[in-house]
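Only one protein chain is missing; all other protein chains are in place.
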């Protein structure tokens, strides 16, 4: 068997056949919650935590998938076990979970067509595209604050991982005007720093890691790992409203996210942060993280940079 | 040929085969713009206006579909012509356009899989589900203001018709706690009335139709028809920030939207509006609308109510 | 019979006996809607309009007083007819209506005490205290913008006339720090001018009367009279968000309210408006108003200034 | 003597005669500050703390009652001592203090009527209506977030206990649309959870009690007791902005308020919190509270449920 | 005499000697109001209007310059008459007025140094630097919306022309990241379009000129000229809150400001407006403006572009 499988509504099907009806609520409404997990040395990292967060998101949007977290973890491991066989030893898998509000019968082309009831549940994998992030992991990312603001939690709460991401899409377009490699770092309606479209954002001030509060950001699993590793290393971690002035004057800044764990941020709005290079706290945390997973995470990325 | 067709990325395919890759940006990001048009007596209503608005949305999200508005109108008419043959004489078609940001190659299960570049463009039709709205059209809808607020235009602008609709999904869930038939009427961050998840909202005060401003609402094609018909009938139309107090004390209220043109609203938060029945301005507008399209629009709905 | 009567819950009782239980919701919650009407030459001014607004307020707070507007008008006229006999020819009556959410049984001192159900309904009169306003009517009021902001309509809507007026009470205390005779002119949360604790606020710019919008202000009956008289006199009237800069640079400003109709405002935050004296538009409007009611309204006030 | 007494402006009078003039500022403006204390086993709970908070409220609204806190405590104890004699052994008293801005002379029906100067000061008692809360204390309350928002502190500060409660009144009406037994849990203008109309709101996350900050909530005496008991029991207590997502995903939630100390909250917007039953932290706190006051508080409530 | 003069505190001095003490409030606080007028064919354009606006600004900041508007106009004309003699026939003068809060005595280096009391009043001229704007006038400007927001009128009101312009300075820096020639178009705190650091911003929709309201923008003299010329040409002009979506989809956009009258805007955030070229309404207005001043305004600019 040469093709990876996809879990779709309880069935395992070949990846090339995995698709959503055009009248699925995931297409029609973007009313979708999701997770992304990765493997390190072919083992999923904190899969249980990702699934637990998915269930919190499901509760918030009131969708019942008819599975327990334990069942979903088991199904996830099974899928990973199968699909891992198909990748190279030095590759890793990303694992996506997503759940939509299900098929939207009103849009069916021929009335009477049977419509599946209940949410649409999907799990699928992909080899992590290391090259995509290699330069940033090596030299640091550039974040730009666009004029587009983050959606506030009284509209929908970013503590859920969701796919109604139009603001991210627009924000990244603005950021790329300033630098094609830039990532949008969205401000909230009060001008506080929140997160990028794919990562939590953290700064270091006088040896302390400072994070935006969870009011307007995802409680990232990688961010939680940072908290845990920082505690182990004796590096203080605090939450606080952060503004651009503090980012510009931070000693370091970095992103935390599933694919790379941590990625240095060396510029904001064209201004160098610290000495414009990955910092010491970043290096200490990554070193501990590497130890945790038994491999050099950043090297996996930078090895893909063409010589 | 017994199956309706779907236009997908330049191809006409049978409806039953129309689907999106699970890594399409429409699924992954909800970064999708859309339109919905309907036919009256099997002729599309203001198709050119819908297509023009779609192009304004596309400009805002910076997607280029490689077709002119005229070409899209022509393709739309062709699709309608084909699919109309398959419906009963007393049925009508809804026509959906949607455009997503295209396939999201990073999530491909097998690297090297060919990924289509450019946006995903889809048109599809469905027989209007009159029964779904028949009761409301006959007796009036109940709108409920949820605690969830509308996304403000500095996040993404509601003048675009989009599918990152998580807030609508959550708002309707809250509204249905008060009444399973209720529709959420979202307030903006300042407490002004905006729109429902599927319609513009209008009130009548002393013979004048009052609309929320376009700051936080879609410039609806049906709403534009109301403006046009009101002008013809000598009924004043103004835009203004509206709060719940004014809705409760309005003489009438109604929704404007593609499927039904206008639908009376007879209750807000459990409180009767006017005399709790469809009002005289509603009736005058619908009468003019019926004349415009040569049929009794509401009757099409109410005829589907089981006796 | 030498004592005025008070209408309380359907009974006419001597004024000296009119009181509310300490467990009435009007005392416990301030959940009270109200109106104030006055007589000119012993005839009530726009009583029907005041009663109609009271019914709009009652609808907003969902209280049913078991009377029609017509019945309340009739009862009001009866009360006025009786109490007017007791005042001097050159005095006038103020007429208060108020409705509370009724008795709050949980606070009854002895369980089992019979508790009246339904709202508490009260009408009472008082001779207008002309002296209180005489100086301002003659020379102009001083308004001061306090740091306290007006309650926004998403908390409770100022289009209802209500008695949860803590913010007014605090705002007037602040204003009096600047000038013991000053009145607080509250700003809304965005810094727009709204109203004082007892009146609408209007300015004149280049011959046009400019009013704050009704978003954050009461649709005053006296304000409606201004609109009507201005139309008759050919003076334009517009609604717009107004900030302090515009008030300072206005040609004129005035308050509109039941007791005096219009009162000039000649200072804001210590800065003279126009030439620091009642202006020409004020005089034209008052002149028309005097004609409407067949008497010199301001003279009634200024005649009470001690020589 | 068979009737309880009421303290009104320095006099002790029979409860049945206690009332406010219809022109008292408490009726006219809702400009009233208040407290509610209860007895446990006929002894007032933290009366000194309630009186101290009343004095902080009085300072904020600039009213001087001409008594020291000590004098007010003494008078309160005297009133309680008298009125306690009249209740059954298994009943308890609620004690209300309230102070209004005093009589509003302008509204006096007959000019020249003597008007009391200074604030109106009142203390009165009532047997706690246990039945009213018994079901909620036993099985948990349902809180619903209405579209009405809490008044922000720049209008008037919720750290004062006041009676301009129109927003609470409106919010509870909205909440009861969803469930006649529901209590409104008001959000602030930013969508953060604040308090109900009668209680502080607390959640438990991973063994930590989390409270909204005091920015938009009353510093409750019962809440302070929770802080004290939690410290004794080794349960962490933190303040933080809380949104609905966190409440839905909390392990437990409860209300703290004078009548019942703590009441479990088992649902928000129709969604079960934790396992939909009173939780372990609730039980530990109530157990400590029972010990503190020498009785089973909840049992007093649930014993009144009809079998 | 070969050097232009400067009016400083009542004296005419050679330009090369015009300076402010380092302890002037204009340096220390930025508490400065200002105007800029230009000449057309060596005659000042609407000088009286500029001076009138300066006096409105002075009233707002409570500075008294001890001159009437008429005296200031006269002094301005005298200065212009003198300095115009020194420029070439095809040059024009800009005329700056500014008034600071005066010398700030606390910062005087040697106590006892005589400190001038009262505001600092200055008028000075400069030949208009046509080359600076020539490209934009010819081909259209690019505006970019930065993350920095405009200062709201409850902090200080943009209806005054002032020099506390830090936000403009920061906003332009952000805009230039996207394009070194871009101008910042600031959004207000609600995401509405306001103005650039030097001009009003207007769009054209279906033949109507649409302007942001004056809530957050300067009532420009050039903007007033647009209103006047549009009326003459039968082009409707309305004020309304405008968002970026409407700018992107406008038929035209332009800046209005003293140096150039109107300058086309052909791009916003990298997206072409209309057909990316100066539009028909722009040309009609400029044509009328040229007629008004008897010269080709734009040609004056574009003639300075190096061939």
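Each chain carries a letter (A, B, C, D and E) given by its place in the written order, and its residues are counted from 1.
Following the convention adopted for this analysis, a contact is a pair of C-beta atoms (placed from the backbone, for glycine too) under 8 Å apart; a residue touches a chain by one contact, two chains touch by 3 or more.
As the structure is a prediction and not an experimental result, all values here were calculated from the model.
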Give me the visible chains that the unshown chain touches, in label order.
A, C, D, E
Missing-chain contact among A:135, A:241 or A:296 belongs to A:241
Can you work out which residue in C:12, C:74 or C:177 touches the chain that's missing from view?
C:177
Contact partner of the left-out chain, one of E:50, E:136, E:150 or E:245:
E:150
Contact partner of the left-out chain, one of D:43, D:213 or D:290
D:213
Where the missing chain touches chain D, by residue:
56, 59-60, 62, 152-154, 157, 159-160, 213, 215
What residue numbers in chain C mark contact with the hidden partner chain?
144-147, 149, 174, 177-179, 187, 189, 191, 244, 269-270
Tell me, which residues in chain A touch the chain that this view leaves out?
187, 190-192, 240-241, 243-246, 248-249, 271
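Please note the rule applied: only the chains that are shown with their structure count from here on.
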I'd like the Å distance between the centres of chain A and chain D, where a centre is the mean of that chain's Cα atoms.
44
Taking each chain's mean CA coordinate, chain A and chain C are separated, in whole Å, by 57
Touching two or more other chains, which residues of chain B qualify?
60, 62, 147, 149, 152, 154, 187, 189, 191, 244
Graph shape for the chains shown, where an edge means the two chains touch. Line, ring, star, complete, or other?
other
In contact (per the touch rule at the top): chain pairs
A-B, A-D, A-E, B-C, B-D, B-E, C-D, C-E
